[in-house]
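I am attaching a structure below and will ask some questions about it afterwards.
Of the protein chains in this complex, all but one are displayed in their positions.
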Amino acid sequence: MKRILRNKQAVAGLVIIFIVSLTAIIAPYIVPNDPYTQNIYNRYEAPQGFGGEYILGTDNLGRCVLSRIIMGTRASLYVGVVAVSISLVIGVILGLLAGYVGGKIDELIMRFMDLILAFPAILLAIFIVAVLGPSLFNAMLAIAIVRIPQLARVTRSQVLALKEEDFVLAARSLGASHVRILVKHILINSFAPLLVIISLGMGLAIVTEAALSFLGLGTQPPTISWGRMLATARAALRTAPHVATYAGIAIVFTTLGFNLLGDGLRDVFDPRLK
Amino acid sequence: MQKKLGLVVLLLAFIMIWSGSMAEAKTLVIGTTQEAMGLDGRVEPGVAEAERSNTIMEALACFNHDMELTPRLATNWEHSDDGLQITFYLREGVTFHHGREFVAQDVKYTYEWLLDPENDAPNRSLYVDIEEIEIVNDHEVIFHLNQPNGFLINNIARMNIVPYDKAEELGDQFGSQPVGTGPFMFDSWRRDDRLVLKANPDYWGGAPKVDELQFRPIPDDSARLMAFEAGEIDMFQSGIDPQEIERLENDPNIIVGRTPGPGYEYVGFNQMSPYMNDYRIRQAVSHLIDRRGIVDHVLGGVGSPAYSPIPPMLPQHHDGLEPHAYDPEKARELLAEAGYPDGGFSLTLHASEQAHRIEIAEILAYELGQLGVDVEVRIEEWGAFWDRIMHTTDYDMYILSWHGQLDPDRATHRQFHSDGGRYPYIYYDNARVNMLLDEGRVVPADSERSLELYREVQEILYRDVPYAFIFYIEEIAVSHPYITGFEVHPYHPASWENAHLFDKTN
Partner (left out) sequence: MQKFIIRRFLNIIPTILGVSLVVFFMIHLAPGDPVTLMVGEDASLADIERIQAQYGFDQPLHIQYMRWFGNAIQGDFGMSIRQNRTVAGLILERAGATIELAFMAMFIAILISVPLGVLSAIRRGSWIDLLAMTAALISISMPRFWVGLMLLIYIGLNFDFFPLFGREASLFVGIFSLNWQDVVLGFRHLILPALALGTAATALQTRLMRSSMLEVLQQDYVRTAKAKGLSDRVVIFKHALRNAMLPVVTIVGLQFGYLLGGAVVVETVFSWPGMARLIINAVSQRDFPIVQAGTLLVAITFALINLLVDISYGFLNPKIRYD
């Protein structure tokens, strides 16, 4: 932990993530206006700056951009957290199985991972959303599935590396159950590389949601997501660039936070780079 | 040394191409929103297909800019007194692009092909009133009808004549290399890239003023507008971000053409839904639509508030009504009358991905939400959306449009007749409306009775609100000042059919 706090990148990332998370939690209490209130007569109002009613202007239906960006932290974090959790759980279980059991199971799982990898991510997402219908959750599912192979691979290689270590062999000879060994000895020790992937994956999930929204496959109104804000506002990119700009900045800022943390963690956990 | 030489050659090449691009044959480049699937109007009825193929092929008649029928391959036609015959006098001295003269046999072939169920022509149902086609001589044909149909001629004006010999020879490949009588001849086609047409110097209406016509599909609205402003395309119609319209209209270097089109957008109410089968709830929804506000702000002023299915340019349009007023209080009362004073129920609202439809859906959901009605908006990809309203009853409301409402029958029969409309998207069933529509089909289109019938239909629909009409569409096109002879056409498929009159004068 101390090592992490000594890494400037990781700290910067943590600060950003903290700001964004805090915003998400207290969002309803700090929005200057109701983010859902429409007024089409006030469409694409330019930013009025501090002191104005709409500090960052209004969007395509006259809603307060700042309020929507603040509320949007929720959906974006939600997408990231849920998508990453789904891929983490499935990826880790598959990776543990493949690495620990080995043999036919290993072969089968890894072939299956190859299969997912062989799909261009966006195409796979398009198929998933086409079959299940567009919604925030299905978008997350699509994002999650694409990420599974990487997690499975990393976990598997960790298992393979740790399986023959002395402490694992010792635990086994003491009669520890397989589950206990997997969780207590192997998983705990795989924590570091997984954390790096999770943190980078969060950033990727937020950007992918934006891409899905661009293709019309992302979240559904009235859910506020930065991706949809960006995709909608691109129609006014030249006449009222503020909405797209601020939504874009929000996406880049948050993604940057997770990427900084991920990078920092990698430096910390990978002492060869010290 | 060699490296340097290569660099010099490269530089020279750059310069040559820069200067070379200045002097080239006159090519008119039209940008489009969508690529066509095929160029055979008999099997591909869409707008993207028709706007292209109408420059290559022609129908017996066509619509002018005032939406009046005008002669094209026929110079004249007459209906018999009993309404059971239409005689067409065909234009003489017209040749197809492969050199053969256009004759009555081509007309007979085209329509017989269309009517043969084996050929799976999707628009066959529009022509089933044609019983037989009689060739009087090479330049005169008589269409014998099963029953009078005063509006058939409008559909005939939509169907291009194919040369019987080439159509037979090419079979289902005809749509990839069509042959017609039109001002431009098919040259080459790389899908999603460009369709290249060459001027037909022997065109009966006069040789085109440009040497080549290209259709270039550019799917992204912003990218298309930028390509236009940079002069890479000369003109395009529809698909302009509403936000840009004011800027474009104020730009002296851009010509914005606008004209009301024969169509409208609407919210459809599925009568199978337990809520939407109550006319008071439907009326309430209609009173929640701020039509003026939507047109002025969401659509950038393009379009006009709507209240009936028959567009204002048709004589049968009812001009004694006005759009349901935006009145949330009245909507609340209507909901109370229906037994929902505080809302308290939920509805689904479906739309496809067009930006303005998403916006209208969000507006409607918000307005209904203010009255305690929970609306779940579902934006679906077109294929899924279409499948839903075509093949299921799983929706309460949806947003969609009708285009090409060339006559009152097309504007009402498919939509509101309980069994005349084959796809009952809304399952509307009103005995009186059915009766009026049946009669409307057989009385002469220009008779007083026709006006009366459709007037009453529009009044019933106004009260009954099977659709909440949102706005009448307006066609909009942009072109550069150096393009002459172009005027935006209200019927999009006909936009470029007179492209032989366009010129590029720079």
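Things worth noting here:
When the chains are written out, they are named A and B in that same order, and each has its own residue count from 1.
Everything that follows uses one rule, which is that a contact is a pair of C-beta atoms (placed from the backbone, for glycine too) under 8 Å apart; a residue touches a chain by one contact, two chains touch by 3 or more.
Small disclaimer: the values here were computed from a predicted structure and weren't measured.
From the options B:227, B:314, B:443 or B:460, the residue with contact to the unseen chain in the full assembly is B:227. In the complete assembly, the contact with the undisplayed chain comes from B:388, out of B:139, B:166 or B:388. Only one of A:5, A:46, A:115 or A:183 touches the absent chain when the whole complex is considered: A:115.
Where chain A meets the missing chain, the touching residues are 111-112, 114-115, 117-123, 126-128, 130-131, 133, 203, 207, 210-211, 214-215, 227, 230-231, 234, 237-238, 244, 248, 251-252, 255-256, 259-260, 263, 272-273.
Although one chain is not shown, part of chain B still touches it, namely residues 9-10, 13-14, 16-17, 20, 35, 37-38, 44-46, 117, 120, 122-126, 172-173, 175-176, 190-194, 216-220, 222-224, 226-227, 229-230, 232, 381-384, 386-388, 390-391, 414, 422-423.
The working rule: only the chains that are shown with their structure count from here on.
Considering their complex, residues 36, 38, 40-41, 43-44, 60-61, 129-130, 133-134, 216-217, 220-222, 232, 234-240 of chain A touch chain B.
By the touch criterion given at the top, residues 221-222, 241-244, 246-247, 290, 293-294, 297-298, 353, 355, 358-359, 361-363, 365-366, 377-381, 383-384 of chain B touch chain A in their complex.
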